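Following this message is one structure expressed as structure tokens.
All protein chains of the complex are present and in place, except for one that has been dropped.
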Amino acid sequence: MSPSNVLPRAVARFLLLPIGMIAVALFVKGLSSTGDGFAAGTVAALGVALQYVVFGHREAERCLPVRRAPLAAVVGLALGIAIGFAPLLSGDPAFTHLPPAGEKVAKLGTLELATSVAFDAAIFLTVFGMVVGIVRELAWAAEQETEEA
Amino acid sequence: MTLLVSVVVAIVFGSGCYLLLKGDLFRVVAGTVLISNAAVLTLVGAGFTRGAAPIRPFPPGSEVSDPLVQALALTALIIGFGVTALLLTLAARVYASSRTVDLDQLSQIEATREDELEEAEA
Partner (left out) sequence: MTLDRRTVPTEAPEARTSEAGSATSDRTGRTAESGAAADGHPPARPDGPFPPAAALAATLAALAFAATLYAWLRGGGSIDLPWAPTLGLRLHFRLDALGALYALLATGIGAVVFLYSGRYLRLHLSHQGRPARDERSFYAFMLLFTVSMVGLATAQDLLLLFVFWDLTAIASYFLIGFDRHEAASWSGALMALLVTGITAVLLLVGSVMLFVAYGTFSLPEIIAEARPGPALTVAAALIALAGLAKSAQVPFHFWLPNAMAAPTPVSAYLHSAAMVAAGVLLIGRTYPLLQESELVLDGMLVVGLASMLAGGLIALTRERLKQVLAYSTVAQYGYMVALYGLGGAAGAAGGAFVVAAHALAKSALFMVSGAVTRASGGEERLGRLGGRWRTMPVVAGAGALAAAALAGLPLTAGFFKDELLFKAALEHGPVVTALVAAGPVLTLAYIGRFWGRIFLGSPKEAPTGPRSLATTLVAPIAVLALISLVFGLWTAPLESLAAEAGSVSLGGEPAGLSVAYHLDARATNLIALGVYTLGGLLLATYPRWLPVAQAFALVALRFGPERAYVSSLRQANRLSSALHRFEVRDLRRRVAAVLVPCGVLVTAGFLATPTLGQYEVGPLDGRDAPLAIVLALAAAAALAAMAPRSQLVLVLVLSSAGYSLAAVFALLGAPDVALVAVLVETLFALLFVAVFSLLPGGVLDREQSLSVPPSRRWRDPLIAVVSGLFALAVVWGTLSSPVPRGPRISERLIELAPAAHAQDVVTAILSDFRGLDTLAEATVLLIALAGVGGALSRARSS
């Protein structure tokens, strides 16, 4: 999994930024247009997976902060649960998002900043962490296999 | 159109079942992928209105596709992915411990192990 070809390496490194941007765009546009936390998380994870494919396990992890990917998934799920069930504390049904319907919302471009955005971010984290975690595990195992061979 | 979608679902599902019955673990996993695809297609087909995407503002005068089944389909897709990833690594794990992914050989290995355990008990 570690090709000596220069071109793919350059392209892969170069693609990282646009992939990240697409992921962010999918997330930010999520509530107003196609895309959401899932799609954004998967795109971002695919970007990371590309690095693994091209550079191999060691080098990819040297330049990307992905070692804690499973943790990101756990944090994402915890955040999702917290956001989903926090309204229970004040007596509202679960998944009552703030601010309530019809009220003014702070806007960031087309993005209306409600707690549902934070929930979407939690989903993003979970999906991203899960996919990257699986890719990492597989890359690890593959590395092991090639070293043995 | 309804018939067409149903037939395609049936073909995808049938192929998936055929793969499920195949002799090696990776084809079994591929079979589950096809079956989950058939399920997603059914879900989306159930909201089959050939309308516009359910994103505001809607184009005037046209019908809107059912967003609920789309949300369900999304959930199904992602869960399908998680399950498939798990199945694949399990298959790899089975290979690592038994050096085969052939189901006949696997059940033979399991049978011998079980007999050994039973002997150990006696």
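First chain written, first letter: the chains are A and B, and each begins at residue 1.
To be clear about the criterion, a residue touches a chain if its C-beta (ideal position, glycine included) is under 8 Å from a C-beta of that chain, and two chains touch if they have at least 3 such contacts.
Because the structure is predicted, anything quoted here is derived from the model rather than measured.
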{"item": "Touch residues of chain A, complete complex, unshown partner", "value": "1, 26, 30-39, 42-43, 45-46, 49, 53, 70, 73-74, 76-77, 80-81, 84, 94-95, 97, 101-102, 105, 110, 112, 114, 116-117, 119-120, 122-123, 126-127, 129-131, 133-135, 137-142, 144-145"}
{"item": "Hidden partner chain, residues of chain B it touches", "value": "1-24, 26-28, 30, 33-34, 37-38, 40-42, 44-57, 64-75, 77-86, 88-93, 95-97, 100-104, 106-107, 110-111, 113-114, 116-121"}
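Going forward, only the chains that are shown with their structure count from here on.
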{"item": "Separation of chain A from chain B, taking each centre as the mean of its C-alpha atoms, in whole Å", "value": "24"}
{"item": "Of all residues in chain B, those that touch chain A in their complex", "value": "53, 55-56, 74, 78, 82, 85, 89, 92"}
{"item": "Residues of chain A touching chain B in the complex", "value": "32-34, 38, 127, 130, 134, 137-138, 141"}
